[in-house]
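Heads up, one of the protein chains got dropped from this complex, but the rest are sitting where they should.
On to subunit A.
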Amino acid sequence: MAVETRVPDDDCEALTGWGRTAPTLARVYRPRSPAEVAAALRAPGARGAIARGLGRAHGDAARNAGGTVLDMTGLDRIRAVDARAGLVDCEAGVSLHRLMELLLPLGRFVPVVPATRYVTVGGAIAGDVHGGNQHTAGSFGRHVVSLELLTPDGEVRTVRPGTPLFDATTGGLGLTGVILSAVLRLPAVETSLMRVDTERARDLDDLLGRLAGGDHRYAYSTARIDLLARGAATGRAVLTRGDHAPYDALPRRHPARRAPLAFRPVRLPAPPPYVPGGLLGGASAGLFHALWHRASPRAAAGRFRPLSGFFHPLDAVPHWNRLYGPGGAVPYRFVLPYGREEVLRGIVRRIAGRRFVPPAVLQRFGPGGPGPLSFALPGWSLALDLPAGLPGLGALLDALDEEVAEAGGRVQPVGDARVRPEVLAAMYPRLDEFRALRAALDPRSVLVSDLSRRLGL
């Protein structure tokens, strides 16, 4: 066992998630066809393989230390679009960004959009991601008509909703197989603009009241809590809620009347590769707030805003995770059932008032999917990123985990980078069902990720 200098060979790459913490080395293959994926799974090596999309998961879901990582972005063909029926059949490496570019001119949109559009269809299914429309549309998996899954035995199966394999695969973190392609159901839109109401909430109670009172009137609803505020202002937030603007709602001289379905997101320059101090340096936390703020300048009703500004203000800056700095950031994404608002208040109070913390996103969830690892449940979901260098962060988050679990809530597996295995098991009582399905499907443990190692999945 000799020490080899630097990386053992050219295919090897130290990978992190979007949070840029705890890199591990893997052999990265970029298959260009289903056959090449199958070949890689047939000879996975001693430490197995895992699929990776655009690496937007914050933690270790799409890494595999010492093993193989299959970069699926080479499988990026759109196989068929039926604009009339609202269906697209595409390979798993296609990004939601690409789908938007393709579908908007046809008057269709993607069914669920997380806060970044640079995720792949495979990653969106494997993470069963949600968007601001979770309360009306559910999570991504609900809009999958069927998917093609390459299981570890080398077979390609067409998997449909209502089967245990489908349920385990949506939210299954790539551990049931490699998703090769999927057929998605697409909502119709008349314009690429959003009609948006922006409100400000003074404090957390005001915020919860406004969200609970008016959410049913909007397809999309999220609130950004300003975590720099404390004391009586704790929980001060901006609510942004809206719907796809119908063509007839556009004012008569609105420029979008001529090209209602145009999609031209802004791109700003990327930050330099090395940002000293990152979030803890203060400057970049300020930039986060500025970016978010740009997305919601003031209270207003019925304003028309482009899609990209409404859904993904941060996507305007490529590689913005460099702003996390060399220390990286740790995600904390959880949901608490309705009725446990006091736990939410306690958690927000404990996180708020520290410096350099970007805003947290609060939204109301409806029911989740049927899978054993489905994250959503009817309740309040809070998502934030914390600088990994914050002193005492590990102990703080461990304590919050306990409160969340105790209240019947849970953290999002694909967005996790640090939960204790036994706490995850308490949050997901059907975890053993998932393990059993995996044991039967993958007796040789071909599919392994750093996350599955860490959490014993």
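Note that contacts are C-beta pairs under 8 Å (C-beta built on N, C-alpha and C of every residue); 3 or more make two chains touch, one makes a residue touch a chain; residues count from 1.
Here, contacts and distances are computed from a predicted model.
Novice: As a check of understanding, state which of "ABC transporter permease", "Iron-sulfur cluster assembly ATPase protein SufC", "ABC-2 type transport system ATP-binding protein" or "Decaprenylphospho-beta-D-erythro-pentofuranosid-2-ulose 2-reductase" is the UniProt name of the chain not shown.
Specialist: So the chain that does not appear here would be "Decaprenylphospho-beta-D-erythro-pentofuranosid-2-ulose 2-reductase", according to UniProt.
Novice: Specify the residue from the set A:Gly93, A:Gly107 or A:Gly327 that touches the hidden chain.
Specialist: In the complete complex, the chain left out is touched by residue A:Gly327.
Novice: Of A:Thr21, A:Asn321 or A:Gln412, which residue touches the hidden chain?
Specialist: Counting the whole complex, the residue in contact with the absent chain is A:Thr21.
Novice: Which residue among A:Cys90, A:Ala417, A:Leu431 or A:Leu447 touches the omitted chain?
Specialist: Among A:Cys90, A:Ala417, A:Leu431 or A:Leu447, only A:Ala417 touches the chain that is not shown.
Novice: Even though one chain is hidden, which residues of subunit A still touch it in the full complex?
Specialist: Missing-chain contacts on subunit A: residues 1-8, 12, 14, 19, 21-26, 47, 59-60, 64-67, 327-328, 330, 388-389, 393-395, 398, 417-418, 420, 450-451, 453-454.
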